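With one protein chain removed, the remaining protein chains of the complex are shown where they sit.
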């Protein structure tokens, strides 16, 4: 690599935007170009416009950087988008049409036919959609997305099982962290001494996104995987880390040991390419009977892995287990950064002259 | 009713014992006779031996009452047991052999063949086991138990579904309150900003007790109900109220409206007899999309009902929903008190001369 | 008493308004007349307009009652105001000018010269301000206020000390509950695993309101009490109940026993008049070394008392202790209801023809 690529961050003052900025500090391949936010913040230095909520300290270099509007023309080789879905639809298209690669964490474009819903460990072949997308939009720019924070933790564990044994049914009950709702997000009154049994729009995402991610790319299309998913989503008083109680049935029934080994030994392209943000182990399996726990395990593999524990037979489906993912790292900004790293490794991100 | 029956409370200083004492204040049929606890506390006035943790104030009448040892000879017409399982086995047998009816919340005797695991709304016919038990032990005393706190909230909702549609499979993921673990129970360090994915021995209880409760009494035996249950139990930072995400499949598939109506209209013997602690509605159905919530709904029907919400089709089984039960009221002391009320109504509890 | 007076509740859908409605259920002197709220809610039935957050169930009688606008013309003998300060200023004046007695929990008019800042145990003589107020506004209506939630818990303990020993300096550090900030109030992300060392505007209120409450009424004016108060206010992850660490110095130094006795034996006008909402003991003193605690003690005396504990000498001032008050009962709606009860007992609230 010669010089670092400059990344602009859209939605830089939000909770996902803050994670982008924190994770890009000292990144070996990327450096922060422009930062952009909505109208109120434009023209302000970052530390005045942003109420920093990430538990790691704010990088000093961004403190006095001035916020731009979310419009093409930013000094950047490509764009990370941490925009809310309600805004992302149009803005991300504007950037793609203006020639920027857009690496988005937003939900808006995820399920569109020619937009990759990319998890580098799982479906790097879906990147072939990009050329179709570029044809349609007649632009050198494009949009690549990563999944919802709950989906990605789940699908990292489902992928090796699906490839090895063929998933038939997946039931998942989630206990999701506060940071997943953005800021201010959930009211303190609603979560102290409480659990909320409902997160708007979340179950739909978890029940559909994995089928696209695990689908086969063929003749310019992604054929959805065919198995049933049921999601029941809850919000708990935890800062970071989505815990998910999962049960699965499969076509080819493995032994318990085979199942564990299949999860624990899972390695894929990002590990082979040694991408800077790739976890050494995409799925970490813990043996202790009371793990994974959000507080203790969310930072394993720097928050880029799915941590699995309590794997055991299920009297209703075949096997059940708990899994945990760091929802603002692998579940958001970290996922997008890993996507960008794969794009760069594939020659699909380049420095502008 | 002529005079109130005197109830002794075994394990009176523990968290379940405290609830017995709080709920027996001003009870129309029962009054507190003796209070008993383990060795260290014997001979002390209650307020010195007990670290009161129930959010309702301690009744004044018990403040200076002196604790007795947990041995027969107590001034009482019958006994409530809030003892831990490790002690309950022997002590409860001693009381039963000495002629006391023992109404126990403890887990020790629940699954024994001739001990009713009683839920008055569901299996009052199981009380016929008592005469067999009395024959075996050659005593006028006996033991009646109520289910585990997680089981009872679940089984109150399962019972009307099983009777109407025939359960085939039940999958339940729980988010359980701190008070379910007794005191000191779970360490603050373990639950603040965290969820624990493991509660020792809990899943086994939830996967077996409902099959006895919903079993048919025939020829002196309870034939276990035959359907599959899978439980995944978690501890969350909530004071009171177990939340459970449930999914079920049934033999006869009802419409969503039929299912809701079956739950909401469920009434049974305790309601017909108008027992003092019986909830008007054993199952309360809420329509709001974000309910039930532990903090807001655990005290509906004075904590004696199961509160159900988010009833909807399940892509993996047939229907799914969330339910909530107050684990120290209907899940423990309140369940035992309702059991005693049924026993009294049936003439199986009498004042001693 | 002949018939119940009809009270309208302004701001009925807010957290304070919800408490008014919950506390007025079965009130012996008052009944709910109209309920009023801001524009969006007008015309809707209560249960649709209101997101109920009080842990006690919503009274059924209010469920389908329709919300009116906050304008004079409501069917009511007097008005309770749970409006936010930003709106209360004008709206409460409108009602007072239209002839309604306004019993307000809002902060807007508290420090005005001819508006009583009333605590019935402390300064019932300040009610003489009302006739001056009525002269000024040339109306039979008037406004009476209660203090800020943090102030009232504090001043109930300060009052007997000030009368007996003469306060010189008061230092208070608060740990305040979430419900004090209304809804949605404080973000869950901000209070989980955290404490906030700042509550906007709060310290100013706590440092000034007690001086008016404890001031002497003389010649149509309240002369402010003269002692120094320092407040440092914090928000903690507690649902209800403000805990305050207090230290005081006094002119006449009592013994520790005298101080405790002075607090514990404090009784005043509401107790003499046996007002329905009056706590038997306005100040409850606990002896246990680890009390008061919000969860265990906030409901003592039905949430209408200040609970004091850990009274001991202070190496810097004279004595120090912790105190606790239920911020939405005695700290808000309950305080206003007790004020209304005193007004009725004094003949200052009457049924309209």
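Letters A, B and C mark the chains in the order given here, with residues in each chain numbered from 1 onward.
Convention: a contact is a pair of C-beta atoms (placed from the backbone, for glycine too) under 8 Å apart; a residue touches a chain by one contact, two chains touch by 3 or more.
All values derive from a computational prediction rather than experimental measurement.
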Residue touching the undisplayed chain, where the options are A:55, A:73 or A:201: A:55
Touching residue (missing chain; options C:229, C:304 or C:338): C:229
Touch with the omitted chain, as defined above, among C:44, C:267, C:295 or C:346: C:295
Listed residues B:45, B:59, B:185 or B:315, member touching the removed chain: B:185
Given C:129, C:175 or C:213, the one touching the chain that is not displayed: C:175
Absent chain, residues of chain B that touch it: 53, 178-179, 181, 183-193, 237-239
Sites on chain A contacted by the missing partner chain, in the whole complex: 52-53, 55-57, 192-193, 239, 295-296, 299-300
Residues of chain C in contact with the chain not shown: 169-171, 173, 175, 190, 192-198, 207, 228-230, 232, 234, 236-239, 243, 245, 247, 289-296, 309-310, 314-317, 320, 322
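Following the convention adopted for this analysis, only the chains that are shown with their structure count from here on.
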Rounded Å distance between chain A and chain B, as computed from the means of their C-alpha atoms: 43
Shared-contact residues (touching 2 or more other chains) in chain C: 53, 192-193, 239
